[in-house]
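Here the complex is missing one protein chain, while the rest keep their positions.
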Amino acid sequence: MVAAAQHPNIELMTYSEIEDVQGYIGNFQVKIRQKAKYVNHSVCTGCGLCETKCPTKVPSEFDQGLGKRTSIYKPFPQAVPSKPVIDNQSCRKLLTGKCGICAKVCPLGCIDFEDQDKYVTETFGAIVMATGYDLIDWAKLYGEYGYGKYPDVIDGLQFERMSNASGPTEGKIVRPSDGKTPKSVVIVKCVGSRDPNKGRSYCSRACCMYAAKHAHQVLEKCPDSQAYVFYMDVRTPGKAYEEFYMKTLHDGAVYVRGRISKIYEEDGKLFCCGEDTLVSKNVVVEADLVVLETAMVPSADTTRVAQMIGAGMDKDGWLQEAHPKLRPVETHTGGVFLAGTCQGPKDIPDTVAQASAAAIKVCALFSKDEMDTDPMISHVNTEKCSGCGFCAACCPYKAIELKEIDSREDGKWVKRKVASVNTGLCQGCGACVVACRPGAIDLLGYTNGQILEEVDALCL
Amino acid sequence: MKYAYYPGCSSAGSGVEFELSSRFVAKKIGMELIETPDWNCCGASAAHLTNHDLSIALPARNLALAEDMDLDVAVPCAACFGRMKTAVKYVRESEKNQKHIEDILEIPYKAKNDVYCLLDVMSRPEAMEAIKANIAKPLNGLKVASYYGCLLVRPAGVVQFDDTENPQSMDKLMELVGATPVEWAFKTECCGASHQVSVPKVGREIIYRLLKNAVSNGAEAIVTACPLCMLNLDMRMKEMSRRDPRLNIPVYFFTELLAMALGSGAKAIGINKHFFPAVEVAEKALIPKPVEEVSAKKPVKPIAKAKQENTKNGGETA
Amino acid sequence: MSVKEGNWNPKILAFCCNWCAYAGADLAGLNRMKYPDNVRVLRVPCSGRVNPQFVLRAFQKGIDGILVAG
Partner (left out) sequence: MVVVDLTKASAKNKSVIGDMQAKSGVNLADCYQCGKCSAGCPVALAMDLQPREVIRYMQLGMWDEVLKARTPWLCATCQTCVTRCPHQVDLPSLMEAVRQEAKKKGITPIKELNRFNDLFLNNIRYFGKSHEMVLMGLYNFTTGHLMQDVWSAPHLYFNRKIRIRPHMVKDKASVRKIMAKCLEGGNK
């Protein structure tokens, strides 16, 4: 992010949301809402004094609720720019009008409680979708795992925050309920993944590897601990992945092949009931901490943004690539590309690869002065055109307008209106051809004659 | 609040308390339960373990009789309820199925009316309000583990009642009459009733696990909504307390506790008929406690709470 | 010939939109799924491209049913 922010040709618009997208490839007009920050970033030096004095503490989104943040905050330590914003959902001054401590302590006076959202509209040549993923809300779906009522049943991202040195526990793995180091940790894979009944039918692809990583971290960081991984399959198709899985096994993680059926609490211990399907015995593990490796789902706003931009989605809400093998980073909408998990679950190496591909597709698009378009576009025979305008009314791409031409009728030159196709905008759908009563428009490559011949051939 | 009522075979036998207390509660809150004339046994597991048609036709006969009254059916027993729901679903699935069953029954049955369990009809807003209005003596924080058992909530697609893993309707009723429902993990686990007789060893292990979890979560009593669960737990409690002395708590039908709170005496609704002595605990619960004992608060777990708030809050990241 | 006889194999012409129905048929093919062989697929750039004239011509030529999918 820092590198992107410092690049001369990249303008980073943080804390902003897309409100509306108009236009087409090479000419997208994007309306952007820059959310009120309540801090003047052109003056703020990011000294952080305000954050230390703010009296309001709310759960930190970045720490997955395991830690707290203040109302004036930087979302995470490496945030760019390294300057705070005020969260208007929890700030006392904004909600009740009383407080304003940050404004008092700021040595440069950059707090502005009157700040408003700003709207800007800019033109872009291409759009790369990189809207990412959320974790499935397992607490709403899995009653057998306690509907989220056991504090020591956490998800993989929470575990990530815990094992991170700059996280809420400074890298210590602890039980959220009492802060003790767990001795027995159960890691459950495929929670929400591969479960069409309660979650999603697909495999979330990255979890096998991070489950192995989590098991390894438990063994590394918690003395005398044991990690149990409940799995159905171990899928390690990446380079050196299988080797890492074997290392985890060698370092002592116990892999049990079976899905956990129930997790319940009794006398302070979590009982995880599963079957080891390899020995056909039901097993129970008394765990101090349970980590659920939950399914990836498209991020909450994906549908809204996709509909605005006109990018297609598949049955699970992931953005649809133009072709699963041959055009994996493009969408059906010209000039809109895909990067990362918005297209489907994937791990970091795959995300980087796909994002690089999307970037180079944009470069290729911009490197030419003229754009190649599909030759199968509408063509008007002006001699036949009566200028009724039906075609213009039914064109979904606004590619047809009426223009005036000089034409010779009954030996006289007269001015009359005929349809005219903008070859850059026409997408070749052929709706105008069907609408044209005099039969003046035809679709090159899909002419009426050609299709009729096809019909004849198919009816043999 | 008017239903065709299907008491089930246990109503005149081992589950007579359920019948007595349900009648008492219904009368108090103005719910009309009109007994289905000349009903027969639903066939229970024995029928559907043996023959599919039989498992539909036996309950369907009762439903056909209730259809003459043009009322929805209320069923106290979870097993009967499950069988009847299955029959309704089967008949509604296709005209072919309906005709097939009518051919067996030789009386018309269109599956027009719905079937509800007694817990369902008693935990609806209008019934809850009537109960609330008629509370004579609240239960003063008696800690109860609401035990739903398997057939009341499963299979979800058939019975269409409450949550399969953590149902709430009975807990809400108990809270309404002043008891404190405890959080526990075996609300909908099977009690193994069908095996207590034929494979006792398995049956006992199942109840043991269940009771242990209830007690270790602080339950002072278990509340059930199924005569089979009731008989099973109540009858085996003494045996269980020999295995683990902590397991000596009474078991009630939810209607028994409702009836007590609505002013019934324990004997009038048959609480004295339990295997495990239950009168004392119920009567004691009705005596008001000193104020400080009542407010038994659970300690707040800081991180767990934060986690829940987080999902609501959903703040922005730059 | 009637449907009830059970041995009738109607000829059906399917006009499939390139972007959805045809792509779907393509995907079905990728997944090794089959469709009945009495359906003949004609790819059109958009279901809006289907001219009533095509339908009439197909009926003239002895097609039993038309599917416009898009």
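First chain written, first letter: the chains are A, B and C, and each begins at residue 1.
Quick note on the criterion: a contact is a pair of C-beta atoms (placed from the backbone, for glycine too) under 8 Å apart; a residue touches a chain by one contact, two chains touch by 3 or more.
On a predicted model such as this, the values are computed, not experimentally measured, just so you know.
Just so you know, the chain we are not showing touches A, B across the whole complex.
When the whole complex is considered, the residue among B:I34, B:L49 or B:A136 that touches the unshown chain is B:L49. Within the whole complex, the absent chain has one touching residue among A:P59, A:G258 or A:G335, and that is A:G258. For the chain missing from the display, the contacting residue among B:P138, B:P155 or B:G218 is B:P155, taking the whole complex into account. As for the chain not pictured, it touches subunit B at residues 9-10, 12-14, 16, 38-41, 43-54, 57-58, 61, 104-106, 150-151, 154-156, 164, 188-190, 192-195, 197-202, 205-206, 235, 270, 272-273, 275. Taking the whole complex into account, subunit A touches the unshown chain at residues 144, 190, 194-199, 232, 257-262, 273-277, 280, 282-283.
Assume only the chains that are shown with their structure count from here on.
Between subunit A and subunit B the centroid-to-centroid distance comes to 45 Å (mean Cα coordinates, whole Å). The mean-CA centres of subunit A and subunit C are about 36 angstrom from one another, to the nearest whole unit. As a whole-number value, the distance joining the C-alpha centres of subunit B and subunit C reads 55 Å. Put simply, subunit A touches subunit B in their complex at residues 14-15, 35, 58-62, 64-66, 68, 74-76, 79-81, 85, 87, 89-90, 137, 139, 142-144, 146-151, 158, 176-177, 262, 264-267. For subunit A in complex with subunit C, the touching residues are 324, 332, 376, 394, 428-431, 433-434, 443, 446, 448, 451-452, 454-456, 458-460.
On the side of subunit B, the complex with subunit A involves touching residues 163-166, 183, 185-186, 212-213, 216-217, 301, 303-304, 306-311, 313-318.
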